[in-house]
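The complex appears here minus one protein chain, its other protein chains still in place.
Moving on, here comes chain A:
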Amino acid sequence: MVDRGLLYREWKQNQVVILLSIAFLVLANPLSIVNTYLSYQGCLDRQDPQYCDFIVNYSISNLIDINWVPGVILAVCFLGMERSKGTMDFILSLPYNRSQIFQTKFWLGGFVIVLSQLIGFLLAWLLILVYNPEHVYFFEHSSIGVIVISFMAFSLVMAAGALTGNAFAQLLTAFSAAILPYLIIALPVGNLEVVFGANIWEIFPSPESYFSLASNLSNLVPISYVVNEWLINSKYLLLIPAVMSMLFYLIGFISFKKLPSERNGHFFLWNRLDRPVQILVMAFGILGFGLFGYYTGHSIIGYILGMIIGAVAGFFVSYFSIYKKTKV
């Protein structure tokens, strides 16, 4: 499945970014604890000990909350940058099939993300034993959760990289996919509210049922996992990003195997995606700018003006990003 020669090539090609990712992912978790400990020590130096607590609480903003960033960077380096720099041709010319190439890239990144964070988790656990804080909140839940979420982010950007022909397109597609459920559901609903002058929650039996549904739907939006609000929910919620990871992996694997590589430099490798995606971008532009126009002055004129601006902006943005080939 993963060839040693290919693995070595990937390692040499992305040595710096892999090492930096490992360093960050290994150190982020223990450094958070060290930071909390140093803050506690600082407090003890300045104030009476009764006013100082040594509490490790992972629900408060923590360095490991951005552990998904190395996943994104690795995926862009593995696919988008290879296509943008023109080095993908060299890999494809080697004596391996496309499945092997994708598997090698994917699992190299996957192991870097998962193993580094597991080591970081272990180090943090040892530090907790050594420092012996008064309370530790959400340590396991948060540490394991960010592994799942960073793996999902990596899978998502890898899938986007397998569909697109350059690094910019990869990032834009990944971001769009990360907010796609919001774009598909919330934008049209918001526009319906404007057109019919009603609030959507009014058709629900109670406001609570509406907010409950909205909250549940937001769990399907990959970007919602960037902030650690998932910590206050059930641990089983992490099954959603885990399933998403598998789905993105499959999309990436099949796309990398099947899509034509002669379109490197273009936005989409499969040119049949160009037109439907352009129409979608324009539709989102119309709906998004329309809402923005309405809420600036709460007037229908603002709404219509916003829609016109959205249509024009959507057209030009989609035209220049999708139809103009990047130099490779």
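Just so we're on the same page, a contact is a pair of C-beta atoms (placed from the backbone, for glycine too) under 8 Å apart; a residue touches a chain by one contact, two chains touch by 3 or more; residues count from 1.
Heads up, the rule we're going with is that contacts and distances are computed from a predicted model.
Q: Between "ABC transporter ATP-binding protein YtrB", "PEGA domain-containing protein", "Sarcosine oxidase subunit delta family protein" or "Phosphonate C-P lyase system protein PhnK", which matches the UniProt record of the unshown chain?
A: So, among "ABC transporter ATP-binding protein YtrB", "PEGA domain-containing protein", "Sarcosine oxidase subunit delta family protein" or "Phosphonate C-P lyase system protein PhnK", the name matching the hidden chain's UniProt entry is "ABC transporter ATP-binding protein YtrB".
Q: Using the touch definition from the top, which of A:Y8, A:F111 or A:F211 touches the missing chain?
A: Of these options, the touching residue for the absent chain is A:Y8.
Q: Which of these touches the unseen chain: A:F54, A:Y96 or A:F315?
A: Result: among the candidates, A:Y96 touches the missing chain.
Q: Which of A:N57, A:T87, A:S176 or A:N219 sits in contact with the chain that's absent?
A: That would be A:T87, which touches the missing chain.
Q: For chain A, which residues touch the unseen chain?
A: That gives, for chain A, the contact residues 4-6, 8-9, 12-13, 85-87, 89-97, 260-263, 271.
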